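Removed from the display is one protein chain of the complex; every other protein chain stays in position.
Residue numbering begins at 1 within each chain, and the chains themselves are lettered A and B in the order written.
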Amino acid sequence: MTHDLVVQFLAQGAQMTFVLLIAPLAVGVVRRVKARLMRRQGPPLLQAYLDLAKLLRKESVIAESASWLFRSAPYLIFALTWVAAALVPSFASGLMFNWAADVVALVALLGAARALLALAGMDVGTSFGGIGSSREMMIATLAEPAMMLIVVTLAIAAGTTRLAGVADFFIAEPFGVRVSLALSLISLVIVALAENARIPVDNPTTHLELTMVHEAMVLEYSGRHLALIEAASHLKLVLYLSLLICLFAPFGMAPATAGLSGWAIGLAAWIAKLLAGAVLLGVWEVSIAKMRVFRLPDFVGVAFVFGFIAILLAFLTRGVFA
Amino acid sequence: MSQAYEISHLLAGVMLVTSFALLYQERVAAVLNAFAAQSITLALAVAWSAWSDNRPDLFITALIALTLKGIVIPVALHRTVARLGIHREVEKVVGVGVALMVGLALTGLAQALVLKVAAGMASHAREELALALAIILLGFLMMIVRRNAVTQVVGFMSMENGLILAATGARGMPLVVEVSVAFSVLISLFVFAVFVFRIRERFDTVDLEALDRMRGDRR
Partner (left out) sequence: MIHAYQLVVLIPYAAALILVAVPGYRVGATANVIVSAATFAAGLWLVAGESIVGDYAIVDEFNIVFIAINTLVGFTTALFSASYIGHEIETGRLSPSFVRFYHAMFQAMMGSMNLALIANNIGVMWVGLELATLITVVMVGLYRTPQAIEAAWKYFILASVGISLAFFGTILIYLAGQPALGEGMPAMTWSLLQAAAARMDPAILDLAFIFLLIGYGTKVGLAPLHAWLPDAHAEGPTPISAVLSGLLLNVALYALLRFKMLVAGQPAALDPGPVMVVMGLVSLIFAAFMLYQRRDIKRLFAYSSIAHLGLIVFAFGMGGPLANFAGLLHMAMHSLTKSGIFFAVGHIAQAKGTQRIAEIRGLSVTHPRLAVVFALAVLAICGMPPFGVFASEFLILTTTFAREPWLALLPAFGLLVGFGALLMRLQGTIFGEPVGPAHRVEASSVPMVLHLLLVLAAGIFLPPLLVAWFQRAAELLG
C-alpha cells in the first residue's frame, strides 16, 4: 500500500519535472523549424536551456519606481503556470493529483497568471508596458470566454470537467466525426495561439515595440526575473500543446492502473506528440502573416463563435430543448 | 445508419460554419469564395444523402449545385466584379462582430424553434432541419447587413442553399421539388445578371445606398 503510494507520488512528481524539463526543448524545436523553413541555420535545439542558464547568472536590474508586485510577480507567475502545466495529464491519466486537474481550475490558474503579468507590465509606468497590458487584456476578453465555452462543450460531451475524466472518455469512446468537437478543436487552437502570443496574434521574435503584445509587458525585466518569466511562457506553450493532445489525440496515454511499462509507452507517445505539435506550430508560423491589431478581436471572436456553435450543436444532439 | 447520419450532420455543420464565414468576410472576392465553399459542401451533403438513402435522383441535384453554384456562379461573379470595377470592399451596415453575434442568436433561435415544434419527428431529421433553418436565417441576415448588391444576391443564394439542404433532409421529397429548386437557381442567375449590368450602367456603383433614393416613399 505504502509502496503504491510512493510510486504514485513519484509518478506525479515525475510528470511535474518532465513538463518543466521539456518546455525549453519544445520552444527550441519551434525556433529551429522556423529557421530551417526560412533557409537559415537556426539556433541549436538546446539554446533555450542555455538562455535560461545565462539569465539566471545575470544581475536583475530593477527600476526605482517598481513596487513589490514587480519583484514578486515573476515567481508567482512561474509557480502558477508550472502547477497548471503539471496538472494536465501527459503520459498517464489518473495520477495522484488528478482530482485537482479540473479544466475550470486550469483556466483560473492561467487567468491569474495573466492578470499578474499585465499588472507587472503596468507597474513600472512605461508606455510600452501599458500598451502590452491593454492589448493582452483585450485579447483575453475574447479568449477566456471562448475557453470557457470549449470547456463546457467538452464537459457536456464527457460528463465531467476533470481533465483526466475527459481524456478517459475520449480514449474509451470513438467520437467519430462530431461537428461540435471539431469546432471546439479549431476554437481551442485559436485560443492557444492567442494565449501563447504566436502568429497571427503576436510575433514572439519581433523587436518593434509598437507591434508587441506579450513582449511589451516584460520589457523591463532582466536577470533571474526574466528567466522565470521566459520559463513560464515556455511552460504555457507545453501546457496548451499537452492540453490539445490530451483532449483531441489521447491515444497512447496510459490509464491510471498501468504499470511502469505502460507509463513508459505513455511517456514516449507524449513526447513524440509534443514535438510533432511543436513542428506544426513552426510550420504554421512561417506560413501565416501577423494580423493587424484591430483585426485581432475579429480573429479571436471567431474562436468564441465556434465555441458557441459547438455548444449549440452539442445541445442539438442531446435534444435538451425538446 | 448512425454513421451515415454522423457524416450528413458533419457536412451540415460545415455549411453552417461557411454561413458564418460569409458574414465575417470584408472583401467581395472572399465572400464569393466562401459562397463557393458553401455550395460545394452542399453538393457533398446532397450526394451523401443520395448515396446513403439510396435516392439516385438526388445526384442530379448535387451535380447542379456543384457546377452551377459551386463553380459557374462564383467564377462569373468574380469576373463581373473585376470587369465592372465594383468596390472590392463590402459596405457594411453593422460591423463584423455585431453581425456574428446576431448570427449566433439566430442559430440558437432556429434550434429552439425546430426542436420545440418538431418534437414528433425523428431526431436526426429534426437536427438537419434546425441546421438548415439556421443557414436560411443567416443568409437572410447577410442580405440585411451588407449594402453591396453583389453580396445581397450572394446572401439570397446562400438562403437557397439552406433550402436545398432542408429539402434534402426531408426524406422522400419527390423529384419535382428538386427540379424546381434547380430551376430557381437558373432563374435567379438570369435575373441577377440582368440587374447587375443595369445597375452598374445607371449608377456606376452597386452600393445600394446610392440606389436607395426611394427609402420611405416617393410621392
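Here is the rule we go by: contacts are C-beta pairs under 8 Å (C-beta built on N, C-alpha and C of every residue); 3 or more make two chains touch, one makes a residue touch a chain.
Quick caveat, the model's predicted, so the values are computed rather than measured.
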Touched by the hidden chain, restricted to displayed chains: B
Residue, one of B:Ile40, B:Leu131 or B:Met159, that touches the chain absent here: B:Met159
Interface residues of chain B (partner: the chain not displayed): 113, 116-121, 125, 129, 133, 136, 140, 143, 149, 152, 156, 159-160, 163, 166-167, 170-174, 176-177, 180-181, 183-184, 187-188, 191, 194-195, 198-199, 202-203, 211-214, 217-219
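The criterion applied here is as follows: only the chains that are shown with their structure count from here on.
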Chain centre separation in whole Å, for chain B relative to chain A (CA means): 38
Parts of chain B lying in touch with chain A, wherever the complex brings them together: 3, 6-7, 9-10, 12-14, 16-17, 20, 24, 96-97, 100, 103-104, 107-108, 111-112, 115-116, 119, 123, 126-127, 130-131
Complex contact set, residues of chain A against chain B: 176-180, 182-183, 297-298, 301-302, 305-306, 308-309, 312-313, 315-317, 319, 321-322
